[in-house]
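Structure provided below as structure tokens; questions to follow.
All protein chains but one are shown in place.
Entry: subunit A
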Amino acid sequence: MKRRSLPVMVSLAAASALALTACGQAGQGGGSGDGPIELTMWTHSAGNPAELEVYEKIITEFNASQDEYKIVEESFPQGAYNDAITAAAAADDLPCLLDMDGPIMPNWAWAGYLQPLDLPESITDELLPTAVGTYEGEIYSAGYWDAALSIFARKSVLDANGVRIPTIDEPWTLGEFDAALATLQSAGYATPLDIGAEDAGEWWSYAYSPILQSFGGDEIDRDTFLTAEGALNGPEAVDAFTWFQDAFKKGWASNSGTIGNQEFVDDQVALSYTGVWNALASIEAVGDDLLILPPPDFGNGPKIGGGSWQWGISSNCSEEQTEGARQYLEFSFQDEYIAEFADKQIVIPATAGAEDLSEHFGEGGDLQPFVELSQKFAVPRPETPAYPVISSTFEKAAKDIMNGAEVKSTLDGAVKEIDANIESNDGYGF
């Protein structure tokens, strides 16, 4: 009897499995088509209650406004988000709606993760140009906001040291900026500029490629998107990175310190090269003494990195779901929501209507200068699927140069690496 127990158990298990199989596959039959069509939506906002609050409001109101579709939101922490998307794509399990950082969009579109957005032009035409993601002539993503970098300073410090206060129409020239840094260093600021070099990742391309562009270089030749030759290692690029290296050599900037704007708030640095997201906290700490200044003009006008988090529709979305996803996005691009986003997240609203509704970014608002900075100086990062490689190669080269590497040969190496990647991917379709 004992010896038979195992075969008996196996038979019972097999019979149970067959019985279960007879019950059918989940999600098929059983009249599940009565309710609204569910659309999964992924955001990178986990751990960011202010952002999630606005999303939850939009979703609740959209779900209540109709009974055909139901949005179900899942939030992921930002640092882990791209990995989660890549894994989901590998498993053919992408959500219908997903947000993405602007510069990664071309890569995801090229990889087949995304389908064209096809939102009405009445919506996309109203948005800041850098809040619309275009790849090969098609719009694949659109966002409610953009961010901008600027230079924070204290008026009292600049006045006391006889440093001219730059304006959007008359930013600091290279010579003026160098002189200001030298003066502020002599005035007792051991490191006058917090340039943010302690940070890592895409920040390096976002923050320092505009310096390169202002010198006249770029991360890639934007006419062809097939090579970085001449753009990243030309004479302008060499000048830009020589200045960058000198700034560290002379002690004007440092790669120690902490991520964020604390050193400026504590008056340990005179100038801080930082983003709109730190502006409100700095106003609270510094008050009316805070100046929001344009980046210097290194020769080709001030430049700011453009393109932030935007929304797209995945290629896994069925035709029926895609229709729902578009309806949701159209619903969500209301000035009221965009303004709420801007004020809660401290980011630049993407429409003029939202700007008017915004407490901070509207006419006379304390953060209004950022709108103008973004409109006048924003340059999108290269809209090519090669951008992830460009960004990581740029970061490595810039860090090597910061640490004393020979500028031209380091840039040549970076160009070689980027070009090899583009070539091995057959030009990424360009």
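As a convention for this text, a contact is a pair of C-beta atoms (placed from the backbone, for glycine too) under 8 Å apart; a residue touches a chain by one contact, two chains touch by 3 or more; residues count from 1.
As a convention for this text, contacts and distances are computed from a predicted model.
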Next item on the list: Leaving aside the chains on screen, match the unshown one to its UniProt name from "Carbohydrate ABC transporter permease", "Protocatechuate 3,4-dioxygenase subunit beta", "Ethanolamine ammonia-lyase small subunit" or "Multicomponent Na+:H+ antiporter subunit D".
Entry: "Carbohydrate ABC transporter permease"
Note to self: One chain isn't shown here. Among A:60, A:186, A:224 or A:258, which residue touches it?
What the structure shows: A:258
Notebook entry, point to check: Out of A:92, A:223 or A:288, which is the one that touches the chain we can't see?
Noted result: A:92
Notebook entry, point to check: Hey, which of A:36, A:77 or A:112 is the one touching the hidden chain?
Noted result: A:77
Notebook entry, point to check: For subunit A, which residues reach the chain that was dropped from this view?
Noted result: 20-21, 23-27, 30, 32, 42, 46-49, 74-80, 83-84, 87-88, 90-93, 95, 258-262, 265-266, 275, 277-278
